[in-house]
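Worksheet for the structure shown next.
Shown here: the complex without one of its protein chains, the others still in place.
A and B are the chain letters, set down in written order, and residue numbers restart from 1 in every chain.
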Amino acid sequence: MKKLAGLTVFLCVFTMLLVPVTVKAAEPYNLGVALGLTGAGALYSADGVEGIKLAVEEINAKGGFLGQHKVELFIRDSQTKPDVGVREVKDLILRDKIKAVINDYSSAVAMAVKPIAQEYKVLHIASISNSENITKINPSPYTFQVVPNSYMQGKASAVAVAKIANQKGWKEYITIASDYEWGRSTQDEVVKVLKALAPNLTLKKEFWPRLGEAQFTSYITGIMAMKPDFVFGILASNDNVAWMEQAKTYGFFDKIPYPGSLITVTELQLQAKTLPRNMIALTRAPFFAHMDIPMMADFVKNYRAKYNKYPSDWAVLCYDAVYTLKQGVEKAKSIDTEKVKDAMKGMTVDLTRGKLTFRTIDNQLSCSSYVGTITDDPRYPFPIYKDIVEVKGSESERPESEILEARKAK
Amino acid sequence: MKNKYLFPAALFLLAVVLPFIVPEFWVHVLTEILIMGLFAASFNMIFGYMGQLTFGHAAYYGVGAYTTGLLIVKANVPLLVCLPLSMLSAGLCAAVLGYFCVKLRGIYFAILTMAFGQLVYYIIFQWYTFTGGDNGLQGIVPPAFLGKAANPYYFFTLIVVTLGMTALWIISESPFGYTMRAIRDNAERTEFIGINIQRYMHLNFIIAAMFAGLAGALWGPFNRSVAPDLCNWHHSGMPVFMTVMGGPFNFLGPLIGSAIYTMLMAFVTSFTEYWPMVSGIVIIVVVLVMPGGLLGLLSDKLPFLKQNDEGNAKETKG
Partner (left out) sequence: MDITSLFTQFLSGLTYGTILFLVAAGLSLIFGVMNILNFAHAALWLMGAYFSYTFWNLMQEHSFAFWLSIPLAGFAAAAVGWFLEVVLIKRIYKRELHEQLLITYSVALILSDTIKLTWGVTNKLIVRPEMIRKPVFIFGAPLDSYFIFVIIAGAAVAIGLWWFLKYTRYGHIVKAAVYSREMVAALGIPIPRIYTWVFTLGIFLAGFAGGIQAPIGSITLGMDNAIIIQAFCVVVIGGFGSLLGTLVGSLIVGEVMSFTILFWPEGAMVLIFVITAAILIVRPWGLFGTPMRT
């Protein structure tokens, strides 16, 4: 009898943990969000979540998708780690029954999540992570990228840098890039473009600090000792802030030009007091470049009212991600994922950054990259970009033939 | 005496029946329980049977996971071939590193295993061109005959883990297993009777690492990817906790610990993101309130759980 009792206890404990999933009458649209809320990507991801929340609020105020499917948000922390990201997304799919997931900060996480989303037929929208490998090789019909990818960004900024390098007669440069998917794929592209457009340049050394590095002192002094003509940085989020702050205290930017590196609206706001001015930099979705578009102007107004600050690139991109999904649902006239997926293929969407189209070959949104000079502006409590060059998607995308070739080689 | 097979048999039966009753999410949880259970049981070969605490066991789990991952991604080797190769590579690693570890005892053993664990972690982490570095490896797909649903891979895992656990059981009940217990309880005396304890400990270390490698090999196809964090010291802490929770002086303790830990995690993460804090509190309560683990606590009440030779938990520090 005792044996049976033991078994019964075990079974009871087990079944207690199996909370049944109840299905509601009016079907809501369950939207998952898995971003790096802690870890190296925390800084950008937090802004992204704010953008998503605002978009969902606006949509739900009008009844939800198609005016009847309320959007329910399920937010998880991928910790900017691929294995955690996979676990969280699986959890979102199986337990929260999400139909789409916005993910991730880290391209490595997005690439690990891509096959999971495809397997379970869930839409996967990459809104911060931007390695081109997310859509270039092993493409998934369920994965869409609404942010300019590493090829587009690398090309946009390398073209600008090559121009300066040729003007100034620079010869040697050093790259410092985060040692993971995004840093690697962007560095690769930048080096290739520079080689083509500024043949006199030689890459003297590559530095690869790990993702999440907080102590850059030795890198900084090491680079300064090598006296390159300029340095190209490919760092983001927490790492970028730590790197810039520490480099500045060494007088790094006074001695070595640092053109074309990623400095987003997050950094502009957080480091408003300390950022070196007149530096040429690159970003992905600065709100101030599109204040003439009503959707952007409204978004900035509402965002400021809700959060009492200006939206960063990540807030803009993640906000756009939700609206992309909304327009996909409207085009499909259904929340059925298969129909939405097919509707989104090659779709043109109305976003804060204007009318943009998904390329059919890789589901990459043909959006712009922005290069400009960091300058103070009396309208904002932080410096913004001046003389903005908007490099359109069509000017910076990888040719389709190259994509097909890469897929064949794989 | 036949009684002692009743509990494992009941567990096995439960494991066979459950996936047909529970939703798919819980089938994934069950798969994880089995993989981590085998990992924790292999850890317990060193901890429970040899009396030394390793804080770097995840290194061998990780080596196994990466062996299978690399073989599948780069060479398309069938999974059934990958599994023994993963055991082999983890065992080879342990043969080299374990040689040094078994010279030390107590806290020094714990720290050296941890240092070696981190060494393996950083090698995998930095070797971008081969291991994918921080990205890990993606596209580790289970073979076609297992399909894409959760159940087939679960049953595959169940078979492999059952075979693995049986092998560990046979080893622990063999004269070799009893020598390990003797070394644990009194190393000096064991040496006096003419046993080369270092050689025995080294062999045990390798065996434990091989089964950790087997558990790791199951992980990649389950998660479709592997990441360097699998070898990190945080991951080495998990079998320690699972084993302490389930009971280190019972062969099935680590598996039970894995079940409790994994289910608790699946349950808690459904309503709070503060799982680390909850797990921390649970660990403290378990360590302070039930040092013998759940099975240690239960076996006083339910004698069928008790195993003839291991009822007495050792109290001495060392």
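Basically, a contact is a pair of C-beta atoms (placed from the backbone, for glycine too) under 8 Å apart; a residue touches a chain by one contact, two chains touch by 3 or more.
None of these values were measured; they are calculated from a predicted model.
Touching the missing chain, out of B:Cys93, B:Ala208, B:Val244 or B:Ala259, is residue B:Val244.
When the missing chain is restored to the complex, the residue among B:Leu18, B:Leu88 or B:Leu119 that touches it is B:Leu119.
Remark: the omitted chain is touched by one listed residue; of B:Leu6, B:Ile21, B:Leu163 or B:Ile281 this is B:Ile281. Considering the full assembly, A:Thr274 is the residue among A:Thr274, A:Thr360, A:Thr375 or A:Ser394 that touches the omitted chain. Contact residues of chain A toward the unshown chain are 37-40, 42-43, 46, 207-208, 212-222, 224-226, 238, 241-242, 245-246, 248-251, 270-271, 273-274. If you put the missing chain back, the residues of chain B touching it would be 47, 53, 55, 100, 103-108, 110-112, 114-116, 118-119, 122-123, 125-127, 233-234, 237, 240-241, 244, 274, 276-277, 279-281, 283-284, 287-288, 291, 317-318.
Throughout what follows, only the chains that are shown with their structure count from here on.
In this assembly, the C-alpha centroid of chain A lies 37 Å from the C-alpha centroid of chain B.
Contact residues on chain B toward chain A in their complex (touch as defined above): 6-7, 10, 14, 18, 22-26, 28, 125-126, 128, 133-136, 138-139, 141, 148, 223-227, 229-230, 263, 266-267, 269-270, 273, 298, 302-305.
Here chain A touches chain B in the complex through residues 2-3, 5-7, 10-11, 14, 17-19, 21, 37, 76-77, 81-84, 86-87, 90-91, 94-95, 107-108, 111-112, 114-116, 119, 138, 179-181, 184, 208, 210-211, going by the rule given at the top.
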